[in-house]
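FYI, not all chains are in this one, though none of them got moved.
Chain IDs A, B, C and D follow the sequence of writing; residue 1 opens each chain.
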């Protein structure tokens, strides 16, 4: 059977849960293909991995597709994975009395300049009409620096956000899942060349991935257990991740849906805040050729 | 005899003191235990991790990659370093270039390695090699330059071939510098492989460590660091053992 | 046993061991100025002769020896050993005992002595035996296992002599080999050297500062002047062999010694 | 062809490849943008890069003082005292075996996110190899020289400065080279990991949004740092050439050492 190489941006991020479920439930096999999962350091690295020919299908935001096209890496989003920043939260230490408005002039930790967390911070600045310093501290530096008081607040991803709020170390002052208007935050991406050369492979892969989403929605216990195992965390937090993130994911993935174009546009507009200059038209970023048929 | 005993005793005492300090800092809350879990907790976690087949497999993968990269980079770098030191022309041409290559953060080139090797064993080994070779070259050059002229003259007068000169004069007289270089190279090598694993991979301990770090699993992170450090230290001790065997003539 | 000896590139006329130095000069370039160490030195040594080189400190004796050994290239002139010019060290033609012991500190005394043999791939047992013999010859029986830093100055020098001897080349160049030895050891070693020389028919060029030693050992004594080094005298020592200590007090001996002494005195 | 010419040719060749490989599409622009687009990117945002360079330069210089100065001094002290050497060196090299890069995010907790943490990280990163290399170089010194100095009543500090360091100068210089290069790498890498200023920050920011010309404009600046540092080292080396007369390095021109002799006329 052919092997499709799936590139995932971080281990403890919902795309990993999807892909792992697809593998463990043998959904790729049911489609007659095999999958090889590779985990990268972040979105940009994943995209570079695909550009370097080390991944066939990856999950990333539209902004990277747009930037890539300007750099000669021709790819498109073939399936819509999420329409919101689920699990992403602006957090302060529990003892802190600061609200979003009070962050004016303060320091807020983000993972990296130009990353998803940076975009959310920039959106906050714009939306709440305040100004604060964004401090890139890397994934591993978010919580330590927040707890140590080097920053007043941090933009935290899931399930880390659930974990520290559950442990009582930090509390949420802004939930981006609800605050930010729906936009296409991430989709499954393939190179144009690949889509042309092996359309069936792409179709089968998205079938399996959306089959996994369907399976997860239907099987809470199995999924929570899987998350707990993959992320090495207690089941309560895995449960939170399931309820607040997995359950919010797109189930159809259809790029032809009516609201998609606007959602992609919004996403690109947000990316412009972060310094993205290489903007291409929405039509060039997406492809509606593959409508996922979830594998059963 | 007695002095080695005292020294070992002193070493153990220092190690115990450091561990005790770590434990006390964390236990008394002088340092937030969430940021610095106590030594005992870390070692318990380490025990747990080592029980896991997956972690053991990751360690094996990393160890294999590290060894392969090292086995390639050291002889290769040593030969180039030797040439640079021995041949003035070659040195004039290559030294500044090698030096520039050495002073660029290597991680910038990680994508290139994926471009050439894909993601996998070859890419990790390749990047480990790339991270190590420059320091090997530079250290070899220095080591060669510290060799005494008289000794070379003697060897030449007996008609030593270049190989014989290399093995019978250069090697023994530069041994201390060379072994130190070996140790430092090993650390560069290890860091290189781990960086490559953190960047993109399917397995390996570096990949695990990155995940623990991003998930704020400090106990696991520290245990992982201890694991990696332990590997490097074992190697260190191996080199040291070799050193004491070979350099006894120095007083 | 050695059929290859027939096709040796040496001119048949030139017997192994002949040394010819023609119009040799040596100029050192230093940061400040050029130093003329040797000027127009010519000499000829017949095979099998024992030649002693004397001259004031810094006159260029070591430099001349280094050039004969192919370890330093002369600025002008030619040097021929066993009929062929010497452009690089050739242990099959020339062996050297250096002025400074230059032992390898990482090797034991016996390993140091074995070194030249090891380079040629002589089997372990054979070279061990040879090294033992050479060490016994220089009176260091039982010191084989010591490292250089565990030996006294004179002992190191003797190890270095032993290292020169095991090579067994037709021409042996020795640069003040006995300088660090007491008179008794020096005499014994001198006699040993003469015995080996007589038995093997080597050509020996020997540098010393002891005029008594010079006359005692030599067939010929070459006297050099202070810088720029030049040959000021070339004496034939006609005393019969084997030499004895009684000769030291003879008139012939005294006359030779005096003649050299006057040269040295003048130029130092 | 003189070595210098060849080296320049190689450099020119590399520059040409840098321009041509991306242009011809042999390497995607994402991985290596052409030199011209890199220069343009750097030029258009010259102010931003200038500011970043100032920050990085400051961090590099301070770290260099700690890493090279401290490393050479401590390496020389520890390397010349037999007992501390046996005791401390294994621990120091073991310490270096701890993968610091991984722990860096945690370090920032105590050292803050500003220049201090970069300086601390880069100093340690460059300090340990410099110290280890120097201490190892000390051991190749002829013990007779130390004996002579002691007999003349040289104090420990005098022995260090007047005997040990000059005698170990080739090793010390290479320690300086390695240490300095590592300091540059250390500063840039730590900026790439966690920071809001400096060249490393720019590199990682532009990398996150796949803006490769801007990334490589940053890399180019790092290269310039390396070139400047190399020039400084060469200057020191020339000054120190006089100290190296006893070793291979100092006598490479001497025919005795080189073994490459030509027959005289």
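Definition applied: a residue touches a chain if its C-beta (ideal position, glycine included) is under 8 Å from a C-beta of that chain, and two chains touch if they have at least 3 such contacts.
Model, not experiment: these values are computed from the prediction.
Visitor: Please count each kind of protein chain across the complete complex and record the totals against the labels shown.
Guide: A x1, B x1, C x2, D x1
Following the convention adopted for this analysis, only the chains that are shown with their structure count from here on.
Visitor: If you average the Cα atoms per chain, which one ends up farthest from chain A?
Guide: Between chain A and every other chain, the largest centroid distance is to C.
Visitor: Go through A-B and A-D and name the pair with more C-beta contacts between its chains.
Guide: A-D
Visitor: Distance-wise, how many Å sit between the C-alpha centres of chain A and chain D, to the nearest whole number?
Guide: So the centroids are 39 Å from each other.
Visitor: If you average the CA atoms of chain C and of chain D, how far apart do the two points sit, in angstrom?
Guide: Result: the chain centres lie 48 Å from each other.
Visitor: Just curious, how far off is chain D from chain B if you go by their C-alpha centres, in Å?
Guide: About 17 Å separates the centre of chain B from that of chain D.
Visitor: Provide the list of chain B residues touching at least two other chains, using ranges where the numbers run on.
Guide: 35, 111, 115, 153, 156, 173, 210, 213, 221, 247, 250-251
Visitor: Any chance you could list the residues of chain A touching two or more other chains?
Guide: Where chain A meets two or more other chains at a single residue, that happens at 48, 51-52, 139-140, 144, 147-148.
Visitor: In the complex formed with chain B, which residues of chain A make contact?
Guide: Chain A reaches chain B through residues 7, 10-12, 36-41, 45-46, 48-49, 51-55, 139-140, 142-144, 147-148, 160, 163-164, 169, 231-233.
Visitor: Name, in rising order, each residue of chain C that touches chain B in their complex.
Guide: 69-71, 88-92, 94-96, 98, 100, 102, 104-107, 115-116, 118-120, 147, 149, 167
Visitor: For the complex, which residues does chain B have touching chain C?
Guide: Within the complex, chain B contacts chain C at residues 150-151, 153-161, 164, 168-169, 172-173, 175, 246-247, 249-251.
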